[in-house]
Every structure is written in C-alpha cells, then in structure tokens.
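To keep things clear, I will list the structure first and then write my remarks on it.
Missing here is one protein chain; the remaining ones are kept as they sit in the complex.
Should a chain be cited, it is by its letter among A, B, C and D, assigned in written order, with residues numbered from 1 in that chain.
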Amino acid sequence: MHSSWWLTALLLLPLAGVLGVSLTRSRPERARRVALVSVGVEFALSVVVALLYNAHVAQASTWDFGVRWVVSAPLGLAYDVALDGISLALVLLSTLVALVAMLSDRAPRREPAYLAWQLLALDFTVGAFVAHDLLLFFIFFELVLVPSYFMVAQWGGPSARRAAMKFFLYTFVGSAPALVAVIYLGFLHQHEVGGNLSFNYSALSSTVMTSSQAVWIFVGLALAFAIKAPLWPLHSWSPSTYGEAPVAAGAQLAATLSKLGTYGLLRFALALTPLAVKSVTPVVLVLSVIAIVYGSLVAATSRDLRRLAVFSSVAQMGFITLGIFSGSQIGVTGAVVLMVVHGITTLGLFVLIGALERRRGSARLDDVRGLQGAVPVLSGFVTVVAFATIGVPGLGGFVGEFLILLGAFGVHPAYAAVATLGTVGAAVYWLWAYQRAFHGPLSENATGMADASPTERALLWPVVALVVALGVVPAPLLSRVAPSVQQIVAHVTPTGVSR
Amino acid sequence: MNALADPLLSGGVTWAVLLIVLIKVVLAFAVVMIAVMLMVWFERKAISDMQSRIGPQRWGPFGILQTLADGIKLFFKEDIIPAEADRVVFKAAPYLVLIPALVTFSIIPVGGTVTIAGHTVQLQVANPPVGILVMLAMSGLSVYGVMLAGWSSGSKYPLLSSVRASAQMISYEAVLGMTIVTVAMASGSLTTRDIVDAQARGVWHWNLVHLGVVPFVIFLIAITAESNRPPFDVVEAESELVGGYNTEYSSIRFALFFLAEFMNTVTASAMIVTLFLGGPAGWAPHVAYLRWIFPILWFIGKTTALAFTYVWFRGALPRLRYDQVMELGWKRLIPLSLGWLLIVAGFMVKIAYGFAMAAAVIFAGTLLSRAFEIGAQRGPDAVLSPVGDRPVSEENIREYFDDEDDSETPRGEK
Amino acid sequence: MTTLTLPTINYLALAPFLVMAGMALVLLIATALTPSRISTRVATSAAVAAAGSALVITIVQGWQIARHGAQLTAAHSVVMDGFSALATASISSSLIFALLIAHDWEGRERFVGAEYQMLALLATSGAVLMTEANDLAVVFLGLEILSIALYVIIAFNRRRLKSQESSLKYFLLGGFAAAVFMYGAALVYGATGTTNLTSISYFLGANVLVHPGLLWAGGGLMMLAFAFKTQAVPFHFWSPDVYEGAPTPVTGFHASIVWGGAFAAAIRVMVSGLGTQSDTWRPIIWGLIVLSTVVGALFAITQVNAKRLLAYSSVTHSGFIWLGVWAATARGVAASVFYILTYAPTVLGSFAIVALVGGVGDSDHYLVKYRGLARRNPWVGGSLALLLLSQLGVPFTVGFDGKFAVLAASLDAGNVTASVVAMLAAAVAAFAYLRWVASLFAEGDPDVAPLVVPWASRVVIASSVVIVLVFGIWPAPLTHLAQHATLYFQP
Amino acid sequence: MLALTTTWPDLLVFITAAALIVVGALGVISLTNPVHSALSLIITLFGVALSFLEQSADFLAAVEIIVYAGAIVVLILFVIMYLGVDRHPHDEVEPLVGQRVFAALGALVTVGGIITLMAKSHWVTGVMSASMNGTSLSSGQGEITQLGQSVFTTYLVAFEVTAALLIIAVLGAVQLARRDRESEVEQ
Partner (left out) sequence: MSVPASWYLVLAAVLFGIGVYGFLTKRSVITMLMCVELMLNAVNLTFVTYARTLSDISGQTIVFFVMVVAAAEVTVGLGITVAVFRRRRTTSVDELTEMRG
C-alpha cells in the first residue's frame, strides 16, 4: 500500500462539479455541460485508476491507493480510503453508470439542482466503495440517501414524494441498528487493543469476538445492507421508488445504489464477522433462493420494463447473496461479476425505459404486439438486455450466474439446484411473453413509433458491447477481482474450500 | 448571646414558673386594655384641647370612663351582618385585627427584672430569641384582618378601602423591617431585652441618637402609616370611602376594630420607646424594694409622650392623598432606610468604610432621584411607537391582534 | 461577637455569571436613567457584548483549568472545571444567537426597550450558574433564576394570548417541578447529611448505605425535575404548547440554553454527586431514553405546526442526550456536552428561520407556510433543509456526529437496547423532518413574496449553517474540547 | 426555644401543629372559594411555623410567618380580589374521567412510597454534621448566629445569587402587569 491522492481526487472531482453547477444556476445548459464534463473526467480518472491498480504494490496486498487521516480521535472518525479489486470494479461501474445516465436523460427542463444531486450521489457512492473504514463507509452509505431522496421526490412521477419517503424511511430504519452495530464493533476492537476508537477495516477484521456477538453484529449490519440491496423480504420499497424515479436517477439508484448493499454485505457484514457465517448462512441462502425464484417469476410476468427491472434485480440480488454466502471463492467471484453485470444491464434497461417513455408515455409493453417489425433496433436492445438479466449464455449475466451456481453447487447443492430451476422456469416464461410483444403482426397502438435515435444507439451500443464482452472475455475483470475475493474468503473460512 | 433569652425558663418548667407566666399574661392583658381605654380618652381630650373643645367629661373624673360607656353601648347594639357578606370571614376579621396588636405587646419590656420566689422574672410577657421579628410577623398578619374585613363585607367601598389599607401596610412593612435591621445591627441581637439593655447606659446610647435621628424618624412615620393612623388614614377617608373597611360593621365587632386601632397606637408607641428611646432605661434613685418601679415609670412616661405625638399628628397634620402615601413609602422611605442601613453598617466595620458607604449612598440616591424624575416625565409605558409615524398599516395591526381568533385552521390553507 | 471568616472566592469561576447578571443590571439602571426608551439596537449590542465576554472568560477559564486543574471555590459550592467551562461556553454562544434572533423579532413586533435583553441575560446567568453549581442549593437557585426569567419572557408578547397561556402552563408545571426537586434534595440531605455534591459523593464513597431507600427517593424526585426541564417523556407534555405559544426567539432558548443548564446540572448531580449509585438511577434514565425517543418521534410525525414539530423533535433529542448521561462515564459526559454544544446552534438556526417565516405577529407557523420556501429563498430554504437534515442525523452534519458520540458512549457502557431503540426512533422521526424538507422544495404558491432576511437573522442562520457543516465534516476541535469537559469529581 | 424537660408539651405541640397543617392543607384543596383556600393555607403555615418552633428553628418560624403569611398569601389574596374570581367559585367538574381517583392514587403511591423508603432507611442515613465545612448546629450557641455564619460561608454564593432572583421577580412582575397603550386598541 502506498499513499496517494488518486482516490481523494476521485472524491473531490464531483464536488467540484457540484460547485461548478451551482455557480451556473441561471443557465441550465451550461450547468449540464459542467456536470457532464466533471462526470466524464471522473470516469476517465476511474479508468486511469483501474489501469494503475496494483501496478506497483507487492502481490500480497490487494489494497492500493490508501490514505488514512484521523479526523476525530475520540469519535473514531477517520478519512481512510483505499481500493481493492472489488471496489475497483464497482467504482468503475459507478462512474460509467453516472456518465451514461446523465447523457441519456434529456428531459427538457432539468434544473441544475438535479444535476448537482446526481453528482453528489455519484460522489457518495464512490466514497462508499473506496472507504477502507467501516464508519466512513457507513457515513457515505447513509449520505447517498439524501441525493437519492431529492432526485426521486422532486423530479419523479406523480406519487414520487410518497415513494421517496418510503424509500428513505425504509433504508433509514435499517441503518439505525447498523450504526449501533458499527459502534459496538468499534468498541469491541478498542477494548481488545486499547488506544483510540478506530473503525479501520483491516484493524476491525481481526477483532476477537464470541460467535453470538458476531451474529448480533452481523444482523445489525446485514439488515441495513439487505434493505438497500434489496434482498427479498425487504424489497417492498423498490417497486414504488423505481416506478416513480426519473430515468437517470433510477438508473443510478438501481445500478449502483443496490451494489452498496451487496458490497456492504460482502465486505463488511460477512468479512468482519467470520464467526457468524456458520449460523447465518442457511438463513441467507434460503432467502436468496426464494428471492431468485420469486424475483424471476414476477419479472417474467411483468411487461412493464420498470417492473421488470425491479424484480429482475430482486432475483439477481438473490444470486449475488447466494454467491457471497456460498463460501467458495468461485461463488464470491461470480457474485462480484454479477454485481457489475447487473449494474450494466440495469443501466441499459433504464436507458430503454427512457426511450420508451419518451415515445409512449410509459414503459409498458403488454398492450403492444409485434414491435420487432416497427422498431427493430430498439427491440433488439430490449432483447439483449433482457436476456442478460435472465442469464442467457454468452452474455455477462451468464458468467456471473454460472460462477455462482458453480460455487454454490460445491457447497450447498440443494440451494443451487432450486435456484437453477427457478431461473430456467422464469426464462421459459419470459421467452413466451417476449414472443407475444415482439413477434407477430404489429398492433395499432405501436404504429408510428420511431426506432432508436442516434443518441440512443450511441448510448446503448456500448452497454450491449460491455454485456457481451463480459460474457465472452471476463478475464480482465476476474483477474482484478479474484485476489481480493480470495483474501476475503480466506479470512472468512480459514480452512475454506477453494476451487 | 444566649440561646435562652428568658432566664425564667432556664431552669426548666415548674408549676411556679407556669404560674408566673400566667400571671404575666393576665397582667399584660389587663394593662393593655386599661391603656387602650385611657388612650381613647387621652386622644379625645387632647384633640379637644387642640380644637378648643372640652371633650368627654360626664363619665368618671374628667370623663375618663367615657370609653367604657361607649363600649357598653356598642355591646348592646344590634349586630348586623350584611346579606352579601362571607359570614365566617366577616365574623373572624375583627379578631384577626385585634390579636396581632395584642401579641406584639407581649414582647415589649416594660421594666427591668424582678425576683419572685427565687425566679428572675423579666417584666415582659415573653422574650423570644427572635424578639423583634415577632413584631414584624404580627404587623404582617394584621394586614389580614383589615383585608378580610373589607372583602367579606361584600360591599364595594369597604373592599376598596381594605385593598388600599393592605397595600399601604405591606409597603410600609418593608420600611419597618429595614429600620429594625439597623437597630438590630447596632444592638447585635434581635431580642427586645438585649436591645433595651444596649441602650441602658445613657441617653447617648439610645438608638435615637446612636444611629442618627434618621431611623427614628423613618420608623415613626412608617409605624404611623402601618397602623393607618392620621395623617396616613387614607383607608378611612370618609370623603372618598364612606367609613373605611369597617363600614359594614356594627355593634361589638365594630368596637373590636376600634379597640385594635388604639391598641396599635399604644403598642406602636411602646415599640418606638423600646427600639429607640431605651425602653425602661432611665435614672433611678436607690430606694429599697422599689427600685424596680422606676424603669416602669420611665417606660410609661416615654410611651405617653409618644402617644401624645400621635395625637398631635392627628390634630395638626392634614391627611395625605393615597398616591402620596405610597410614593412617600416607596420612593422616599425605603431608599432612605436602606441607604441609612448601609451607612450604619459601614461605620460599624470601620470609619472609612462608613464614609465610603455614605458617598456611595449619596451617589445612588442622586441616580435614584433622577430616575424618579424621568419616570414621572415618561408617563405610562408604550411598547409601540405612537400611532402617527407607524409604518405598519392599520389593517396589519388588526390582523395581528386578531391572530388569536384563527387558532384552529392554518392560515395558509384557506 | 463571633468572627466571620468569609470563604475565598475565585472570581474567575463566577465571572460569566457576574458579567451576565451585571449587564442586566446595567441595562436596568440605564432604562431607569434615560428619558427615552433604550433602542433595541443598543440593548442587543450590550447583551451580546456581555455574552461575548462570558465566552471569552470561559476561554480564560479553560486555560486556567488546563494549567492549574479544576477547582472548587466559595466554600466548595461552586466548581470550575472543564465541564462547566465548556457548558458555559455553549450557553453563552447560544445566548448570542438567541439575542440576534430576538433582535429582528423585536423589530418586527415593534417592541422597544431592553426588558427582553435583561431577562434573557438573567435567565442565561441562571443556566450558567447551574453548570458550575456544586451544591444542591445553588443548583436549585440557578434552576429558579433560569425558570422564573423564562416564564416572563415566554409571556413577553402581550399581544399574543397564546404566549401568555403557554407561560402560565409552563409556570405551573415548572413550579411543581421545582417543589419536587427540592423535596428530592431534602431527602438526599437527610440521607447523606449534606447538600454539597462533593461531600455527598465522599459520603457515599466512604459509607455503604444498608438502607439506601431515602437516597433513592431523593435522587428519583430530583431526576424527575431534571426530566421535566429537559423535556424527557413522560414529563414533556408541556413542551409542545410552550413551544407553540412562546415567542419564537424564546423557543430557541429552550433547547439550547435551558438544556445547557438543566443537563449540566443533571450530569453533575447524577454523575458527580450520586455517581456511586448509578446502578440505581440508570434504569430510570433508561426508561426516559426509550420513552422520549419513541414518543417524541411518533408525535413529531403527526404535527402540522412547525414549532410543535420542533418541540417533539427536541423531546427525541433529549432522549439522545440522556443516553450520554446514562453512560455516566467520562466519555458519556463528553458526548452529552458535545451533543448540546452542536444541537444548540442547529436548533437556534432553525428557529431563526421559523421566526422569519412566522412573520409579523409571530403566528404563521403551520408547515404549509413552508411550501416552496427553497424556491422563493434558495439560501434560507437550503439552510433550513440542512439544519433539519442535521437534526435528522445525516452524516457530515453535526447531528450525525452528536448522535454518534452519545451512541458510542452508551454502547461503551453496555446499553445496547436503548441505543437501538433510540436509533430506530430517530429513523421514525426522520419522516417528520423529511416531510418538512420536501415541502420546502415543492412548488409553492407563486403569489407569496420571498422573505426579507434582516442582517441579524442572516448572521445567525449563516453561522449555524457553517457550524453544522464545518464541524459536521471536521468535528475534531469540538470533540477535543468535549474530551476535556471532565467533571471535577467523578467516582 | 423552650427547654422543656417533660415530654407531654412536645407531644401537645406536635399534635397541634399536625392538626393545623393537615386541616389547613385539606382546606386548601377542598374549599371552593379561593379566599377560603388562602385562609386555610395560612392555617397550614401556622402549623409549619409551630413545628419549626418545636424543632428549635425559631428564626425560621418567624420568617415563615413574615414571608409566607405576611407577603406571599397576602399577594395571592390581593390577586384573587383584584381579579374578582372570589365570588364565583369554579364548578368543579372533572374534565377527565376519574382524574381525581388517579390523582389520589398517584399522590398516595408517591407519598406512601416515600414514607416506606424513609422508614426502611431508619428515617435518616446521613451522619451528624457530615458536611465538609458546614456549620454544625450545636445547642448553647445562638441559632441565628449560626444561620448567619452558614449563610455567609457555606451558602455565600447561593445567598448572593438570590439577588438575581429578586431582580427577575420585580422586573417580571412589572413587565407582565404593564398595560401598554396599544392593548386598548383591541378592545
């Protein structure tokens, strides 16, 4: 590890963008330009960081770019950032999503405030991913709520305010016990080693605790993460929120916000409480499997793309948790891959939702027939993205799900089997429905629909390309993620199964 | 200073002691009653003289039994209780006036000490360690009688009168207290016996002289006002308030008020004598077995002189207006007595402190008088600026005076 | 004659009190000696000067304490330690804010004269006295100086009946609470033979009471009174009415200055005096915490009046501060002080805006009035949103740091359940704040003219926002200070 | 102070004081006319003063009468008369069902609890004159002197700050009772 200002720059850049946007208050177009530039630079920066990653560190450590600066010793507050493979993947995802989302959202009247919130959301998400300190992560994790709330509440659909409130409260309630768990863990550590309160990740991960303490801490943390993800029984805020969110916000929220939950589960809830794993794994696995089956089925029966995005997310989150808790390195790696892929596909879905809503006023597909004839390119994009979400081989989703199932089969075959069946069933159902909407004669209400515009194509092609690329050559991603994953798995299950 | 101020009780309570106490009580009661009777007569006579009249003369020598005759007459008159009256309070009020006056007398040393059956007996009913505070407490309580008498009558004028009276009494109580503190400070004790003893060494040790004349004057004025005597008898101002708080009273209850008023005069005189004029102290010849009688005579003499002062006040001075009474109390006497207290305290510690304190008091007094002047100019306080240059429109003012009316519905929702 | 040896007095310890009460006297004398009424500007400047000097004095105190340690003075009835210095500093700076808010309010209501400033200074001097009181009698007197002056300024606006009614309610209940407090003090006196907190503590340290019932009863009654003053449930019922009725600048007084005094005294009595008995009183505080946070949050979400909402919100916050008291450790004390220190400017800033929106007559306090405020006055609306988010406990605001500090302290002392409950309640209360924040940004009535923000309010709002943000992101200076806010005596 | 060697006078005094206190207090809460309540309060005050006397707190007994009976209750009576609420006693309707029962229960439980706790603690657990520099109350010395000593040593600060309290009281009373010209506008 070596000290470096890269991550700090990554965190300051969107803030500078916010400042720039707020300085151009009266001119929306200029504000948009400023915002776009800062997001673009941010994305470029993250790519540079990705390229620089681990170029100059000993192979033993997966953490890079670390900076630690104690803000308040008695409170244990510290500015402590670092990056490992998993974070790197998600940081890249976040910046990409933000860039595309911002580009795709061309609603006529977008106040600068909206752009500022978007930038802030990006900033906080990146902050959470690069936090190398439990408390700092938690702070960013909480902070993301504020821009999300405002974006949804103020620029969303007719009942957005209510939806945003529901979303905020849901997640806020979840994070209440999490904060308690965070502090509790900090004290366990402090009482063990003395000195000031510290929430440093590396330090905390070696905390000695009893297994019941571990379970309680896990439950406290996991609750918050599970709500944010959202994991199956706690997902009920998501349909209304994503149903009402403006497209760009929806993309940003669905694609990156949910990763905060799964990332937190993997990085903190799981890795900091190895002793809890044994007792909580069955529960999480059951929930994951239920989520997969339930999410897939609901997603497959929904012709509304927003609803599809929501429930396929639920299913995918099920896969991710299944992977995380499979206890095998392959499974966890798969989970990380799936996080990235899910982010990209969700982004694609929301870009499509935006496109459809511009044309038809809504993203519903159940009242149209034979769209393939009218808007072949758009239909093609829908197909690819949808296939990716249900894990059709050759696409990114497949790699993730495959790895997860592979990992899970080795350890918990029964769960894996059910999960597989669930997806297969859903795929069948989905294909059948797809046939109705896209094949056959064109229905009247779809005539006159324009096909994808150049901008839309310019945005969607890279998405599709990425999905395909990740499906075909996942190696660059895997090679960066795997060592970090291995460290976590090794920490959680010292004698662990690794295949 | 002794914890046990009364040597009589130091040896424990025996039957003899109880008997002595009982005798003292009865004796004091009798003496007070007779004194009151004489006081009434004395006042009527003296006033008559001042006004070139003759005054009572039928009953007894020089009409000395006139009071008794009046009492008997009143006793046989019809006892009227107004329909609107609060009966219990109405009946109780006269006693509430009388009792404090009587109790106050119990702490006044009328003479030195005598030895009866081996017991040293002080010639005063009681000598509690808190001494002079009893007088303050009683003057505080005497407010009730007046106040309740007026209130319970269920009539407008008595009520007004009683409110006036009680306000006046409370105000002057503060002055009294402040002067008493000065005296207590000089004597280093609160017991009346110690106060008297401290003055026993000669006229120059009398508090009248010892403390400067000011406290004496203040006390004299204050206690006159406290007992609603002329020229501070605004509560009974016939021209304004019919007859005062006891307008509705008749028969024996009225007599009780009357009694109380004169008893207060006697007590007040005795109290001044005790506090400022050395009480029973005075020259006494060596006469075997009768040495104890001279202090008593001195006491009676001094008290009579003061009682005459009261009568003189009544005969000579016009009645003050009510607001003048209150102003005198609050704006003159209270600051003055407080200032004098501080000066005396300063001198008691060190002469230099005394002068410094005097300077400070004079400075404060100047400021105070300036403040009074300004206060008098300013008139009643106005919170808003005068209507002429008000930038707020009349409508707005309406609105914000009305803000209480729309309590339930938020304004914005209309 | 017996000689009297006066105790030595360290006037530095009493200086903040003396400065404030002294300035009140000066204003009183000036009022009497000037022919025209003193202008609000002069009165405010004088009072702010006094508060500012008190603030400076606390810095000197802190310096002295750092060099020579904490000390008892005036026959051990007053103590000067880091805790009192910091609490006094918090109270003094809150007073500056409160005075500035009141300055604009007096201008709007066209009040002239220095009465308000005098009473505010006197009330604050009572709170200051409470922070450094080391004797139950002094605590009581401080409490009463604070309360009685407060009754008057709550009823200050003679044109508003609400103001007087709420003052009456507060007065009656406050008198009741004072009597209860004193009865508790009497019982503690009987149980320990002294009213001096240090002596009480020594006594309890040196003697094990076989039958501590008397002490329990006394401590319990005193705690009841503290709970009343700090708006802890179930003794909070007066607070919404008083918040609604009191003039808005006075409302700001409550959660800053009154709390400063009341919590300081509560901490000193409970931790310094009865610290050895913490096992006994902790369950009571536990109940207070759980009830305050939950009830406060539940009622806050149903309110339609901004001031009532803030009243219930402060009930919740009170529960949080009690969390720090519950811990009864150095960390807990520091956390509570930190919370008060940061909550005070937050709530004062909020009330500055509420007072502005209330307008002439100080009566428009319904939440509907706030619709679109952020669109009409972006800076004011944004500030209010930030202040509310801080009360909600969003990270990078002082609200989060404060909650974090007390939670840390209470968890450190092993109070997991109450901490979880408090956090959940805070999440529920979030609804109330959010609804308000949302309405700030909603489309408002276009006919409503933007607010005019006078300079004093501007100063208050700006500084509270700066404090909330700067110390929210970088709380180190304040936490550092709070760490030195140790009690003179802690068993 | 009466140094009595026999016990029955003490008992008698106590019984009298207790009777005065309880009767007076019950009167305060049961009489409907506020003036009668106030008078009843005076009875209680006398009982308290009497019990002070009995417990060798003569000075306080006097002060109790002077301050409470002589000033506070007079003030209360003043206001009652000034407001004219004396002639129309409130009809004592219970606004909340069973409020009295609950209040009685609450008061009973509180008082009972306190008495029980006190009794269990043998009424007093403090050590005689344990205070650090408190002035001990020893017989043979004047009680007033000791009070003075205590006020100017142990409680010096407390004593001095009462000044602030009194200033507030005066200032507050004036401020509250002031009727400004504009308040006539609304009538």
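The rule is short, and it goes like this: a contact is a pair of C-beta atoms (placed from the backbone, for glycine too) under 8 Å apart; a residue touches a chain by one contact, two chains touch by 3 or more.
The structure displayed is predicted, hence computed values, not measured ones.
Between the chain not shown and the residues C:L4, C:I59, C:A179 or C:V470, the one that touches is C:A179. Check C:F140, C:Y202, C:F226 or C:W322 against the missing chain and you find that the one touching it is C:F140. Residues of chain C that touch the chain left out of the display are 136-137, 140-141, 144, 148, 151-152, 155, 158, 161-162, 164-169, 171-172, 175-176, 178-180, 182-183, 185-187, 189-190, 193-195, 240-241, 244-245, 303-305, 308.
For chain D, the residues in touch with the chain missing from this view are 7, 10-11, 13-14, 17-18, 21-22, 25-26, 28-29, 34, 37-38, 41, 44-45, 48, 51-52, 54-57, 59-60, 63-64, 67-68, 71-72, 75-76, 78-80, 82-83, 85, 90, 92, 95, 99-100, 102-104, 106-108, 110-111, 114-115, 118-119, 123-124, 126-131, 134-138, 143, 146-147, 149-151, 154-155, 158-159, 162, 165-166, 168-170, 172-173, 175-177, 179.
One rule holds for everything that comes next: only the chains that are shown with their structure count from here on.
Inter-chain centre distance (chain A to chain C, centres taken as mean C-alpha positions): 43 Å.
Per-chain Cα centroids separate chain A from chain B by 89 Å. The distance from the centre of chain B to the centre of chain C, with each centre set as the mean of the Cα atoms, comes to 47 Å.
Annotation for chain C: residues 158-159 touch two or more other chains.
For chain B, residues that reach two or more other chains under the stated contact definition are 381, 383-384, 401. Interface of chain D with chain B (complex): residues 1-6, 9, 33, 35-36, 39, 42, 58-59, 61-63, 65-66, 69-71, 74, 77-78, 81-82, 86, 139-145, 178-182, 185-186.
Against chain C, the residues of chain A that register as touching in their complex are 71-77, 138-140, 142-143, 145-146, 149-150, 153-154, 161, 164-165, 168-169, 172-173, 175-177, 179-180, 183-184, 186-187, 197.
Put simply, chain C touches chain D in their complex at residues 2, 4-7, 9, 14, 17, 21, 24-25, 28, 74-78, 115, 118-119, 122-123, 125-126, 129, 135, 137-138, 141-142, 144-145, 148-149, 151-152, 155-156, 158-159, 187, 189-196, 198-199, 202-203, 207, 209, 211-217.
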